[in-house]
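Pasting a structure here, questions to come.
For this view, one protein chain was removed and the others were kept in their places.
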Amino acid sequence: MKISGSHTLQFPPEKAYTLMQDPDVLARAIPGCESLEKTGEDEYRMKMKMALASFSGAFEGKVRITDQTPPQSFRLLVEGTGKIGFMRGNGLLKLAASGAGTEVSYEGDALVGGTMAAVGQRLIDGTARMLIKRFFEKLGEEKAASG
Amino acid sequence: MATTIAKPELLVGKRLRRREDPRLITGTATYVDDIKMPGMLYAVIVRSPHAAASIKSMDVSKAAQHPGVAAVFTGKDTEKVGPVPCGSSLPGLRVPHHYILAPERVYFVGHPVAVVVATDRYVAKDAADLIEIDWDVRGAVADPEKAIADGAPPVHPQWPDNKAFTHHQEGGDVDKAFAEADVIVKQRITSQRLIPTAMETRGVVAEWRAADRQLNLYSSTQIPHLMRSLVAQMLGLEENRLRVVTPEVGGGFGSKLNVYAEEALMGFVAMKLGKPVKWIESRRENFLCTIHGRGHVDYYEVAAKKDGTITGIKLLIIQDLGAYHQLLTPAIPTLSVLMMPGLYKTANIRADIIGAFTNCVPTDAYRGAGRPEATHGIERMVDILAAELKMDPVEIRLKNFIQKEDFPFPTATGLTYDTGDYSLPLKKALGMVGYEKLRAEQAEKRKKGELMGIGISTYGEICAFGPSPATPAGGWESATVKIDPSGKVTVMTGCSPHGQGEETTFAQIAADELGIDIDDILVLHGDTAIVQYGIGTFGSRATAVGGTALYFALQDLKAKIKKFGAFLLESDDATLAGGVVTCNKTGASKTLQEIAGATYRAMKLPANTEPGLIATHFWEPTNFTFPFGAHIVVSDIDRETGGITIRRYIAVDDCGNILNPLIVDGQVHGGVAQGLGQALWEEAVYDESGQLVTGEMTDYVLPRAHMMPWIESDHTTTPTPVNPLGVKGVGEAGTIGCSPAMVNSVVDALSPLGVRHIDMPMTPEKIWRLVQGASSQEPVARMGERL
Partner (left out) sequence: MIPQTFEYTAPKTLEEALQIIAGGGKPLSGGMSLIPMMKLRLAAPDHLVDLGRLKDLHYIREEGGALHIGATTTHQDVASSALVRGKCPLLAQTAGGVGDPQVRNRGTIGGSVAHADPSADYPAAMQALEAKFVLKGAKSERTVAAADFFLDTFLTALEPGEIVREVIVPVEDGSTGTHYEKVVQKASGFAVVGIAVRISRKAGKIVWARVGVTGLANHAYRATAVEKGLAGTSGGATEVQNAAAVVADGIEANSDLHASAEYRKHLAVVHTIRALLAALARTA
């Protein structure tokens, strides 16, 4: 599945970039993230609990950040496995100044397997978009908290 | 006590209701899941979520310690069990070792890797969730054409080209036909993967009686005897120590014409634990792990003269085999090749098959098995040729049909068609639908821009599998008829019907032959301890081959009844009729009941005659049979949405003599439902990583009653000389005739827009895009290199 889109954040690219590399910020912004633990340079182990209406599932996975070119772009690799299936995502995020804020555009591939893939067809797309939206909304709230 | 009375009325040919239906529709039939045994355990199978991966490590300790769990077995434990069998042998066929549990590598999503056995299903499933597997995920390929392209990830590392076999067949002089052709039409035609979706999923109960050294295996299968032979081999058990029982089977459509890992696995578990064990396949497992059907990519070329005479056909089939060969996997496309000329005279053919491994569940026989693909191909190509030559699709068919007087007709693919009169059902169907008037209406509509289509298919098929040399496990069938001392009759047939209604039709045959009441006849099947031996029910064979075996067993028995009756009457001139032997001189008579009693009481016996009334016959057919027919679909297309409405559906089938028109209609209706399913709705979709994304009923569009058109069905009757009943077979006809008629209809509707071909399923979005003007031309450029 191809994923692409963009979101606007109310702070400049430098700030946005830094926030997105900060594990504490990511832990707060990633929907359902319960813990994000550093395991290496730009590598983290993540525990997630997703609850979406009746759906619920715990995932364990890895987050990796590569190809950093601050403050313009970086690549995010996410991998998660749980009882209800697994997912792997790989996306390039680009940051560009837009007025006083930042336009973050992303483009990538996501792969979903297991029960989720087999029965969630009509929902995967919308759910992915919703989660991404929630992520950026949460990120947007960071400004207030971290100044 | 009921007496057997003389009964002149013949039952064969009557619209008798099925005797098996009351127990089915009142929910009182016994299926595998209804079997309960004291101390029975339940198994849940752990399967790979990945299409291609290696097991780096597997930790089953938590599962094994879970309260209520009796045992956990992995591929390491079952490595010595024989492989899941492949029954077809093609020259040079590459056969991967198909372990019942993968010990190291997995090749498709759903590949079994462990089994958890516990006191109930819930406990087993909870424990299964506790198994931890660390996977090394590898690259997968799910598309057969991509699989055989350079650089594709190898499904089996030992065969990097992903080719399981290639097969070449040629008849006549194809090169000459193409060199001298006035016109050549080419098309890539696909026949998508389908999920057979029997209403009852598979299931196995295994019971090991250690003291008797006896394994009882209850399985929802179409082939109990073959299963016994093969599973005994897998388990290293003497064949006579294994009994396979097939209780009620809730549909198979070919998907249960197989021996699966689970049958041997449950046998293994029961023998290890000394307790009965049950496994019932979930719907999700059924979608993932029971064979799929079709999976063809076909490249066709047809050469013809200006007048429409077809002179040659070239065909390249790329068959998506999946990751393994199940029982008949590689054989299915070879059936397509046999039927590639359809009903047409063409003497020149060339066919190639490339069997491609993919990281998907294996394909195998599904209603029609190879023939729907062939019929779909040739019937589409004939329409494409007609369009090219601006001929009417009826005219081009009539021109190329093998004629009535040409039978028996040797085909370019090496078959001998038994009998036929192909214009008969076509003309009948045209009359029923009012062809001329519809074409006039269509012309009017076209002026207004409305899209209406008339699609015709004239199909032929191979039935009554088959002569043994041409059928992997033997093509004969057997029957035993036993008359008890009280005169009641038991028929034991080796074919194992599972919805086809043979408990009724076979009783009809026996009732007529013996001249007795149908209620005095019991038809038994599906238990290797009761039935002598048999091949099974598939390939539209049960009545034509099994029914014929029954017919001959009845003849043997009738001879004995007559002999015994005459002996009792002290007559040298007696007749058996209506269940009574009468002396033609004195008029004295003995009923079947009296004779039966005397044969068992055996006070006096005729010379060289054994007591008892029992006869067994194994019948070997000399040829297949070749039914045929014509289907016509009238459709209307909603330009705005791409929606297809079926206005009329005509099915005229010629399956030889009809034993029970009600059952024949039912077979045609069910067949058409599955044909429409393929043409319009169904498709097993794997994504690029090998995940089956139509993994449940929520996304796999199965036809339902309310989606079906009214089917106007009728018949013509051209008996076969191959068997004395004159029956050909009708189990798959509806499916085979249907899909090309449906597609031809929609292509006909869209032809004013320049559309020449549409691949199945013809979803509304696909049609809408065609109406929007997207090109329908499938890639044909590669054909030159391939053929």
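Chains: A and B, in written order; residue numbering restarts at 1 for each.
To be clear about the criterion, contacts are C-beta pairs under 8 Å (C-beta built on N, C-alpha and C of every residue); 3 or more make two chains touch, one makes a residue touch a chain.
It should be emphasised that the depicted structure is a prediction, and the values quoted were computed from it without experimental measurement.
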item	value
Which residue of B:V12, B:M697 or B:L753 touches the chain not shown here	B:M697
Touching residue (missing chain; options A:D22, A:D42, A:E60 or A:D125)	A:D125
Contacts of subunit B with the absent chain, listed as residue ranges	44, 121-122, 125-126, 129, 282-284, 640-641, 681, 685, 693-694, 696-702, 704, 707, 763, 765, 768-769
Sites on subunit A contacted by the missing partner chain, in the whole complex	52-57, 83-84, 115-116, 119-127, 129-130, 133
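Definition applied: only the chains that are shown with their structure count from here on.
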item	value
Approximate Å spacing (C-alpha centroids) for the pair subunit A, subunit B	48
Of all residues in subunit B, those that touch subunit A in their complex	49-50, 109, 129, 284, 287-288, 687, 689, 691-696, 698-699
Subunit B partner contacts - residues on subunit A that touch it in the complex	1, 83, 85-86, 111-115, 117-119, 121-122
